[in-house]
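Report on one structure; see the data block that follows.
Missing here is one protein chain; the remaining ones are kept as they sit in the complex.
The first chain written gets the first letter, and so on, giving A, B and C; residue counts start at 1 in each chain.
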Amino acid sequence: MRITAGVDVGSTQTKAVLLRENGDMKIIARALVDTGANVQKAADRAFRACCSDAGIDPREVGYVVGTGYGRYNISFGHSQMTEISCHAKGARFLCPGTRTVIDMGGQDAKAISVGENGEVLDFVMNDKCAAGTGRFLANAAEVMGISLDEIGPLSLQATRPVKIATVCTVFVESDILSYVAQGKKAEDILGGVHLAIAKRTLSLARRVNIEAVVTMTGGVARNTGMVKALETVLGSSIQVGADAHFMGAVGAALFAMEKLGQSFESTVWEGAHAASRRD
Amino acid sequence: MEKQRSEYRGTIHQRQKDMMMDWYAALDRAAGGQGPPTVSMMISGNCVELLEGFEAAPIYPEVNALQLAIRHQSLEPILAAEDIGYASDSCAYVKADMGCYIKGLTPTGGKIPTPTLILCNFVGCNTYLKWFEHVAKLTGAPLMVVDVPFMRNDEPSAADIQYVVRQLHEVVQRLEELTGRKFSYDRFQQAVACSARSEELWSQIKHLARSKPAPFDAYFDAITLMGPLYVYRARPEGVAFFEAALQELTAKRDAGQGVYDQEKFRLVIEGPPPYPHFRTFRDMFAKWKACTVASTYSTVGGLFEFGFRHDPERPFESVAMHMIAQNVTNRNYLQRYDQIRKYVEDWHADGVIIHFVKSCRLFSAGQGDMRDYFTRKLGVPTLYIESDLEDPRYFAEAQTRNRIDAYFESLEHAKTTQAMVGV
Amino acid sequence: MDKVLERCTDLVQDIGFAQVRAWKQQHPGRAAVAYFPVYAPVEIIHAAGMLPVCVSGAGDRLDVQYADARFGSFICSIIKTTTELALTGHLDPFDAFLFSSICDSARNLCWVLKRNFPDKYHDFIHLPQNPSSGATAEFLAAEYRRVMAELGGMSGRLIRDDDIAESIALYNRSRELIRELYRVRTHTPHRLAAWESYVLVRAGNFLPVEEHIAILEQALAWLPQRSCKSRDSIRIVVEGSFCEQPPLELIRLIEEAGCYIVEDDFTLGQRWFESDVATNGDPVQALAEAYVAQSVYSSVRHDFRKPRWDGLADKIRDTQADAVLFLIAKFCEPAYFDYVPFKQTVEAMCIPHLLLEFEEKLFTFDRVRTEVETFVESLVFD
Partner (left out) sequence: MPLVAGIDCGTGFTKAVIIASEPHATARIVGRGRAKSGVDSNLAASNALRSALQHACIAHEDLAYVATTGFGRYGVSFRDIQITEITSAARGAHFLCPETKTILDIGSQTTRAVASDHGKVKAFKSNDKCAAGSGMFITRAAKYLEVPLEQVGELSLHATRPQPISSICAVLAESEIINHVSLGVSVEDILRGIHDSLAERAGMLLKRVGMGDSVTFIGGVAQQAGIVRALQEKLKVKVTVPDGCEYACALGASLLGLHRYSAVHSVTKVGTVA
């Protein structure tokens, strides 16, 4: 039996998972903490939370891979991978058949084209400005005085979504306020906001080949309104895995498992079988 | 450490430094009234051969600008230019240069003279026109433009060549008035002959990078060899320099020495480098032992690896030919795709890096389509990253490193899985 | 007349180019040629029996969904929306595309479209940037004849010099009428709102010149008897919108905020010549000579014999403007660079000025309105 960990230190939240390989592969623990000002601490907290949750001693964890912007600050990590590789790996494992990954994080939006074996064939990320990332939504929610969890469902009730020109995370405020001043309905404004990001994200994603199955990962995947908006603009369905939010960490844990010396093929072929089962 | 390993430090490196310093010294003397007449020109499609006919020295505002950037001194003049109304989104080369005039700065500390003639060789880059017009307005120096027809077709028409040749004769006449010197056709012809020789050697150097491992980095190292190409190619010193360079690098190649002890990836890089973060950027590739085997940026000053040479038998026509058809900036976008494709094939590259610089729309406008062409049409793994060639504020280190690491992770992963699956 | 204005507004706003499709049905086998701003030798296209149409982006009527993947950040909106129009089939009615040397982005667009639509005809006209040389007119004439040969090859009938001479006469007429329309605005701005003259003129980008001439004549006949009282507004010159066009709403807003736009450079290509193109002698040579000698000043044409800022200074004096509004499209490098010497010029003349950057897509105008109102207040309050 082998146990590995993946720790994804993102700009706002740090995610960690424990993976156990015992004939099969199983996620035995998850943890989510705010990253805050002390990256090392956040990573450590998340990791220990996992261990106590699974009731194991941290020393039983054979290998730890760090990912995300803070990946080089994980004192106890054995090696690092970028979150792009990890999201691809994780998505292919949790949502077999995945060919395209759309990840919307705090300040990065990425689209990844994934190969048979979970390898990255091609990827794109948002340019130098954070326009249209997850933060855009958080900010919109703040301005509207509506909690982040509510805006998605609310946006679904939009009948005549407003037009949002700017995708600047900060300037969108003045757009929203103008519409509020014009007396537009909250759901229509939010509908417009979600559409704006969906369009922005997909125009980014179109730079790689968008092939079914499309899997959405990252924190924003929990926002039903966003998923719907993406599906509307894309014109086809998008699947959201149970652990979408932890996808990066899961991928990292999978890499850790490979590093731990478990033969490469098995995961490779597992992925392949999974895919063939699907099709 | 990878730093040392990544960087090529042969004798020619020091030698080109010295040559460039001599050049700046000559300009400094000229500023003091002791030196040669000077003509400022743009690097790409420059007609430095013509200047030799007057024993005049070239001034290259771009070289000044990039020298500032690589010395981390570009922000101050850029801000000075923005203070008088230059937009934050316009070419930072221009802003750095204008800022230097405003603040009286130079990259080396030595003086840069007011040019005898500002000669705008308009080769595709529309910014050149504005740039030189503004410099002329500021310095009061006489301004003249050589309007070079853009490459609408694969080959320039007779009318195109004739149009440029006639303008070159007008330049000669103007320079005779301004310098009070008689144009020496013989010196001009000898200069053209020297250029032809330098170009032949430069081309052979570039072809050395086709061998595995490549003996030098055709992006990061090539840049250190480019200065002499612009300033000295039409002089015997230039020829001697490129002979030495070819000799040294050939020896490395024959000894099987590469840029890294073990070359892992071979790349083609499109677009100018982020000079303000040159070192940091290079190390991001060195970390992965990724060597550039060819680059479009190193053909701004002339496209020689595919056979073009100046021709002493037809000096004016060949100068015109070089200005119209044989520098990357005056060639159309699809010709650039083709150039990169040739590099990938004949220089055996694993992938293409497209470096978008916000300053230069000539290079950057359409690079998304270029990416589409290489990834989808040709199936070449391509990475697209954005920063700037002069403005330090547009380089996001964390993001850039993240993308570059991910790119090489995917190349590596692809290689291993191919090995596993036995493809 | 309201009907005419309405029709013109629709033409300007129609990204489906219904008018062009209709024209092609009425003229089977004849080609529609799209040209990108600023200037194109429409006489040649017209003489070839084709319909010249200026395609300058999609304004705020099309979401950019695919073009972002072709052109990255820091590229102006008109490039992206024009690409989007092409990638979404809106430009299907066109058989040919003409570009010219106005800026680096527009030039690269020519070849990006060529790669994505290989079966259409794309050409690039090198409009010379050195009017001072003796060789220039001759070169441009040769360039025009090259394009004539290409278009002739398309239509299967070569273009005769007489045809060109006739077309020149027609376009001389339309340019004269447009000059007249602007005279009305400069002298009696309350008679004709800027947005009205804008749609009246820009409609000519989509209509056969003969039809456009009729519309302009109708408008000019109607204006004198139009009754409207003049407002207390400041007279401004708008500079910088020669290529990408500001939203119609924005043009309205500027005048509502208390300005009379007495001169502007909207769709500058339609008023490119200060005087008529010669109709005697070799017409192709005449067109070329006119470009060298009779062009209006423009940020995309460099004539070191007379600086553009002198041109702006004259414009301010001739129109007795109180102020200048630099209305510049975001990421428009030619306008960005010219702003500096222009600014120095107007400041030397003690003419107040305001810089506003716009994008084709603007749906909320509060920020812009505040700036324009403040500018007006700063001139009227004391």
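Rule of thumb we're sticking to: contacts are C-beta pairs under 8 Å (C-beta built on N, C-alpha and C of every residue); 3 or more make two chains touch, one makes a residue touch a chain.
Source: prediction; values computed, not measured.
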Task: Contact list for the unshown chain, restricted to visible chains - done: A, B, C
- [ ] In the full complex, which bits of chain A touch the chain not displayed? Write them out.
- [x] 11-12, 35-40, 69-70, 72-73, 107, 128-131, 133, 135, 168-171, 173-174, 177, 180-181, 183
- [ ] Go through chain B and note every residue touching the omitted chain.
- [x] 79, 82-83, 85, 88-89, 392-399
Open item on the list: Using the document's contact rule, name the residues of chain C that touch the chain not shown here.
Closed with: 355, 357, 366-367, 370-371, 373-374, 377-378, 381-382
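Everything that follows uses one rule, which is that only the chains that are shown with their structure count from here on.
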Task: A-B compared against B-C, more contacting pairs - done: B-C
Task: Chain of greatest Cα-centre distance to chain C - done: A
- [ ] Round to the nearest whole Å and give the separation of the Cα centres of chain A and chain C.
- [x] 46
Open item on the list: Multi-chain contacts only, two chains or more: what residues does chain C have there?
Closed with: 68-69, 72-73
Open item on the list: Among all residues of chain B, which ones touch two or more of the remaining chains?
Closed with: 368, 372, 384, 386
Task: chain B partner contacts - residues on chain C that touch it in the complex - done: 68-75, 79, 101-105, 107-112, 114-116, 123-124, 126, 128-130, 132-136, 138-139, 142-143, 146, 300, 302, 304, 307, 330-331, 333-334, 336-341, 343
Task: Footprint of chain C on chain A - complex, ascending - done: 127-129, 162-165, 174-175, 178-179, 199, 202-204, 206-207, 233
Task: chain A residues touching chain B - in the complex, by the definition given at the top - done: 69, 81-85, 108, 115, 117, 119-125, 127-128, 207-209, 264-265, 268
